[in-house]
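In this view, the complex is presented without one of its protein chains, the others remaining in place.
Then we have chain A:
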């Protein structure tokens, strides 16, 4: 897996909003390979969403470069999608934006994401969990090689989150798409990840979920409070997914640029 050409490869990525003196992101190196699930965690304001938007090419870079594999198909679920109440929109119509898709295709993706038969419902009448799954279905319509999900479980309850991450793993194994996720619900999301990047303006640590949760930088950031829950997480993790992260090596490196 690690030998394959990266889908996205960023080096020395630095983003500074116009007028700001301090960059939101500094000297970030990042790569994601086919079929890999990578999660970016970090406190609010740590530049998680900015990293995603920079990788997608939505924000100008102050320094560094982003190389996307030529012709890379990306399925994107942005953070907090709000659809104006004044805009009438059925699920079916929403799936045909901006590229029109067949009814069969729309129905198939809704079924895959666990919300079959929702076509004629108004978007505004969906629950938070249903809407997230519709957004995921829409992102899958162009056969993405990479799925990018920014805080996909915001507003979901604990079972909703667990169900959603399970779905992500299923989608990965069915389609072979790589997944880049941003989250701050640490424990649940880490369970579903191959690799975790801990971000706070720069990369504090990265590696397998186990390696990162043991890293001093991670513990400093999220505090000793998370210890008890981490134990819980590790227990579940070993129980459910023995294969994840055991042989991948504890290659967490520390970046400190200041």
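Observations on the model:
One rule holds for everything that comes next: a contact is a pair of C-beta atoms (placed from the backbone, for glycine too) under 8 Å apart; a residue touches a chain by one contact, two chains touch by 3 or more; residues count from 1.
We adopt the following convention: contacts and distances are computed from a predicted model.
For the omitted chain of this complex, the UniProt record lists the protein as "High-affinity zinc uptake system membrane protein ZnuB", which is one of "NHL repeat-containing protein", "High-affinity zinc uptake system membrane protein ZnuB", "Pyrroloquinoline quinone biosynthesis peptide chaperone PqqD" or "ABC transporter permease". Checked against the full complex, the candidates A:31, A:83 or A:162 give a single residue touching the omitted chain, namely A:83. From the options A:4, A:20 or A:97, the residue with contact to the unseen chain in the full assembly is A:97. The missing chain lies against chain A, touching residues 56, 58, 74, 76, 78-79, 81-84, 86-90, 93-94, 97-100, 120, 122, 148.
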